[in-house]
Every structure is written in structure tokens, then in C-alpha cells.
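Below is one structure. I have some questions about it.
Only one protein chain is missing; all other protein chains are in place.
Chain lettering (A, B and C) follows the sequence in which the chains are written, and residue indices restart at 1 in each chain.
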Amino acid sequence: MSLESLYQELILDHSKRPHGFGLAEADDHTGTSYQRNPICGDEVTLRVRVSEDGQTIRDVTWEGQGCSISQASASMLVDLIDGVPREKAAELIDGFREALRSRGTIELDEDVYEDAAALSGVSKFSARVKCAMLAWVALEEGLAQTS
Amino acid sequence: MSLESLYQELILDHSKRPHGFGLAEADDHTGTSYQRNPICGDEVTLRVRVSEDGQTIRDVTWEGQGCSISQASASMLVDLIDGVPREKAAELIDGFREALRSRGTIELDEDVYEDAAALSGVSKFSARVKCAMLAWVALEEGLAQTS
Amino acid sequence: MTVPAVTPLDLAAIRADFPLLAQEVNGHPLAYLDSAATSQKPQQVIDAEVEFLTHTNAAVHRGAHTLAAESTDAFEDAREAVAAFVGAGEGELVWTSGATAGINLVAYAIGNATLGRGGEAARRFALRPDDEIVVTESEHHANLIPWQELAARTGARLRHIPVLDDGRLDMDAAAELIGDRTRIVAFPHVSNVLGIINPIDDLMALARSADAITVMDACQSVPHLSIGLPATGVDFAVFSGHKMLGPYGIGGLYGKRELLNALPPFLTGGSMITTVTLDEAQYLPSPQRFEAGTQPVSQAVGLAAAARYLQELGMDAVHAHEVELERRMRDGLREIPGIRLLGDTDAAPRVGLAAFAVDGVHAHDVGQFLDSRGVAVRVGHHCAQPLHRRFGLTASVRASASVYTTPDEVDRFLDATGGVRAFFGAS
Partner (left out) sequence: MTVPAVTPLDLAAIRADFPLLAQEVNGHPLAYLDSAATSQKPQQVIDAEVEFLTHTNAAVHRGAHTLAAESTDAFEDAREAVAAFVGAGEGELVWTSGATAGINLVAYAIGNATLGRGGEAARRFALRPDDEIVVTESEHHANLIPWQELAARTGARLRHIPVLDDGRLDMDAAAELIGDRTRIVAFPHVSNVLGIINPIDDLMALARSADAITVMDACQSVPHLSIGLPATGVDFAVFSGHKMLGPYGIGGLYGKRELLNALPPFLTGGSMITTVTLDEAQYLPSPQRFEAGTQPVSQAVGLAAAARYLQELGMDAVHAHEVELERRMRDGLREIPGIRLLGDTDAAPRVGLAAFAVDGVHAHDVGQFLDSRGVAVRVGHHCAQPLHRRFGLTASVRASASVYTTPDEVDRFLDATGGVRAFFGAS
């Protein structure tokens, strides 16, 4: 595995100019989760807002600090998840987790995962999988609070 | 090391007909020590009586149960130590300990140790050294109470 | 006990895997009959550890570099393999340094809960004075003293299920003992002295009706039986690597995941926390919560190799082999005058070991005599003083088998044992 396949341009770009950075106000329709990678101390606080009927994701905002993988992953998640139905989000999270844990055997589909598909390469670096998962686990937990 | 050099006739004889078995009454001139081998549960309770002036050993009695080495060693000690000056007893104990811990490099002198010299072979069986030492440690502790 | 039909073990092939067994002792081929104390290790286990140490070795869960990642993978793969061997699921297998450490972990963690550690979730573990902890009279000290100490620290009372003359647990007494006050029931799956497989379903039924926490000492069963720990229903179970063809310094604690995550930590330090300030720490879930500090990484890899080795033999075949040897041992010992077997009953299933006393000859002397014939057995109280006291003994002789033990070794053991009383002139 080359370093360049891990740190694709797209990833470095997202990590430097992250989308959705800065937490929106909390209200009755938001769920918030704080996740931390115990190994390196990387952290993400992510807030997800759902529609009135709870069925659709309205927006995702977050704050945190960490390596370029964890920051880019959060940023890419924001792009992907905004406006998506709740069920679809759960599927996306599951698929993302499966691919990341696959030790390089499952590629994320670009048509489905958009920019986040660039994170496929992380699955070959098992020590970095947690970094990429941080925001997605936060989303999962945040969503669970909004049901 | 052959089994026969460990279990000499003399040792088996002493173990079957031990000398000094049966505790004498305790009084102002006696010291008593209980010793136990934690590995096998062998135990010896030994009582030593000293002369009025405390300088000479008057008699040694004991009770206990255990392997033939531990029983024979106590019995041989009784023969050797009865009537010996306190200081001499301490020397004998030290010499015995040194020989037993020598892993076969030091032989006990028959002229000094009498029957107990037959225990020299035990020093080559490191797992059995504790068995042979049991009564001697008890004597050391018992004597310390009579000073 | 009915033994399922299985392919018998290929003993010649197995023995070729154990380099130590080929040696001579005192001029005789070694007959190693002390496997219940510690087993020998096949070349596969040694090789797995050496391979790890010479090609992969680095700190796990801690670095981004290649060797660290490979080591972490090897370490967690090992956990999966050992967990699978005992049927444990994710988060249910904690590495310990051995069974003793595992039981202490549970006992101290309960003690910590009693002192208010672990917050709300841990309340269910807290003991009150007059709560009762029930053990058996056949306990190895490892599953006895930690509970004595916990009782002494918390004011709980320790009670015990007596052993019958034939070595079985007195289950009537157990039914009386285990009741409303019982908070913990700790028991051995298999006694390391009697070789009897205890009726754990009955014990579990009693414990469940009392809503007690159950702790099973599986030291002498995991290496010898096909066992699925979750299916037994026990809350916690422990075993040691060195008794199951694996390395020293490693063992497993199985626990129901929900319980492990509610239990406060025991050992604290690195790699088991999320956030640490100078004043307090937040703990990771199981298993990391209980794995403070650098873990026995190469040993985990070795233990996984041991589990795979056993799995390939097939635990049913292992058990059938060992039961046959036990039968041979016990039948043979019964023929020798002046032998008193401990737990000599056919009314209970067993593993491959036999403990006995020789009339007029101390166990230590018996062991020494057998050793001079190349036969290695264990003598002493086998860390079960109360059980020996129960039978009026301070020490016994124990012969125990493993996958590599041959009928011929058993015969040599029997033959030598037959000569003991004559040598020592016991009448």
C-alpha cells in the first residue's frame, strides 16, 4: 500500500477545509455524540438534526481535532448524509463499517459514497480504521437519540 | 543420582523408628517451633530443652508427619544434638544448611554429623532439601526462644 | 459416561510434535504424567511465538507503524481464535495472566463495586454484610482464597458445599446452602484432584434460582473437554494457557458481555481508558477495560496456536482418549495393594487424572521413587488443602494425562507404583 493511496488529494483537501465544521444549535430534533479514539486522543463531537417527522436527516455539523483521516472522514460524511432518509443513513453507516473493517477486500462504491469512497484505502491500514470510523459512529449514536 | 543413595538403609530405619518422637512437657527452659513445608504439607513440631544456665542442650523431642526424609532428619538431629553446647548447635545447623543447599558439592562429615551425614545425598535433590531442613529450622527457632 | 464415536488420536504423530517428551530421565524414557499441573507445548505453539517475535513484534493498539498494526492484528486474531475455542462472543474474552489472575479480577472488581466504584451500573455487584459467597470443599486455592479475602474485606460470609465420601459434591447440601442470601456461587468445572466433572447444570439451576453471580473455574475442563462457555450459562469462567498446551503467563476470563461492561475495572493503567485527567479516568468497554498495560502479546499468539492444535485433534477425540487412560489408571491402581484412590466413583463423568495415597509411604517418597523410574507425577496437596483434609490426608500422588499420553506410559506408571511399598518396606 502506498502512502499516496491513503492520503489522496481529496482527503487532504477535506481535512484542510472541512465541511460542516462548527456545531449548530441543539434542539428537540438533534442528537449529539462525542467520540474519542483512545489511542491518540482524536475526538469528534457531531450533531445531527432530523426532520419534524424524524424520517430525514436535515443537517450534520461537527467539531473536533485529529488526524487528516478522521477530519476528512467527518467532512465527507457531512456531504454524503445531508438530506438522506434515516434508514438510508443506517445502511450507509453499516456499509462503511463493513468496508473499513474488510482489510482491503471491499471497495466503497463512488456512486453511493461520493467523496467518502476515497476512504476505501484506509481499510488496508488497520491502525487507521478507528480514525475513519470516528464520525460515523458519532452519527450512529446521534441518530439513535432522535428516534 | 540413584534412588538408593537418597534412601539409604539408615534413613529408612530412622524414618520408621524415629528417635525423640513424642513431645516432652514444656517449661521455662524449653523452646518450641512448628514448621511446615508449604508444598506438601509436611510438618514438624520440635521442642528443645536447655540447661539451667542456658548453655547446653538437654534434650530434643518432636512430633510430626511427612516423608521419610523429613522424619529421618528429625530423628537423626535428636541423636546428634542432645547434650551439645548451644554454640556448637548453631554451628551444626549452619553447616547442615550449607551442605544441603550445595547442590551436591559439600558432603557432611560423618565424624561431625553422625547418622545425619547420610542426608548429604538430599542436596542433589533440590525439591527435597526443604524436607530435610524442616527439623533443623525448627531447632533454630526453638533455641532462639530459650536465650 | 457415554463417549461419542470419534476418530482416535494419532499418538505417534502427536508425540512427534512435543520435543520435550523424547527425553530420558534417570536412565528411563520420560513418562510425563503431570499435565494437570502444566502441559507440555507442541512445536506449533513454540514456533508461532518465535515467528511472531522474530518477524512481527511491536506494541499493540498503540502505533500507526506497520509492525504495530500487524502485531495488533495478530493479537486480536489470537483473541478471536481462543474465543471461538470456548465459544465466547465479541467482547466476552478478556486476557489475563492466568486463571488465578482471572478469579482475582472478578473478586476484586466486585470488591471495588462494593466500595462504590463503577457507578450505577456496578451497583448490582455490591456486597452487603451477611451476603453469602458459596464455594465447594473441593476448590483449588485459586478459587477459594480470593473469595475468603473478598469476604473478609466486605463482611460477606463464605460458605461451602461439602464433598461426599466418593468425591462428588453433596448436591443436597448445595440445595440447602444456596438461597436468598447467596450472591456469588463459585465452583470448579472439574476438580484438579478428583478428576470428577461436576454437575454444573444442577449447580447453575440452584444459582439461578438464587439470582447469584456464577464463577466457574474451568482450568481443568477447557483443556480436556469440548466446551461452549455461553451454553453453560455461567456469568464468568476462567482458564489458563499453560494447562492447554499454550504458553505461561496467559489465560482467559470469559464473561457475559453485559456483565463485563457493568463491572468496574480491576487493574488500571495504560490502554484501558478513554480520557484521563490528573484526577480521574474514564474506562473503555470490555475487554480493554480489564487489560491494563502491555498485554502478553506473543503468548496470545501462542495460545491461539494451542487452541487451533486442540481443535484440529478434535476435543471429543481428546476427551475420549483421556477418559480411556483414566480408566486404565484407575483400574490398574485398584489392583495394587495398599492404594487408596481419591474420588473413586463411577457415578460421575471424569477427565484423565487419578489421585491416591499409598498406605505407609508418604506421597513425596512415592513421587521420588516413580521419578527414579522416569515417571513424573505430582505429589503434595495440589493446592487443595481443604479437600485433602476432608479425606484425612495432607498429601497425595496425582497422575494426569494429556493428548500426548500413551497407554504404555500409564502401564509403566502402574508398574512402578506396584513396587513402591516393597522398596520402602511398608507393611
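Worth pointing out:
One rule holds for everything that comes next: contacts are C-beta pairs under 8 Å (C-beta built on N, C-alpha and C of every residue); 3 or more make two chains touch, one makes a residue touch a chain.
Just so it is clear, the structure is predicted and the values come from calculations on it, not from any experiment.
Taking every chain of the complex into account, the absent chain touches A, B, C. When the omitted chain is restored, the residue from C:R79, C:H160, C:K256 or C:R308 that touches it is C:H160.
Checked against the full complex, the candidates C:V94, C:V222, C:V297 or C:L310 give a single residue touching the omitted chain, namely C:V297. Among C:M244, C:V379 or C:L393, only C:V379 touches the chain that is left out of the view.
Residues of subunit B that touch the chain left out of view are 36, 38-39, 125-128. If you put the missing chain back, the residues of subunit A touching it would be 2-3, 6-7, 12, 16, 39-43, 65-69, 125, 128, 131. Taking the whole complex into account, subunit C touches the unshown chain at residues 19-20, 23, 25-26, 30, 32, 34, 37-38, 40-41, 46, 50, 53-59, 62-68, 97-101, 103-104, 108, 112, 115-117, 135, 137, 140-142, 144-146, 148-149, 152-153, 158, 160, 240, 242, 247-250, 265, 267-271, 273, 275-281, 292-299, 364, 367-368, 370-371, 375-380, 383, 385-386, 389.
The rule is simple: only the chains that are shown with their structure count from here on.
Centroids built from CA atoms put subunit C at 38 Å from subunit B. Averaging Cα coordinates per chain places subunit A and subunit C 44 Å apart.
Centre-to-centre, using mean CA coordinates, subunit A is 76 Å away from subunit B. Counting partner chains per residue, subunit B has no residue touching two or more of them. Touching two or more other chains at once is no residue of subunit C.
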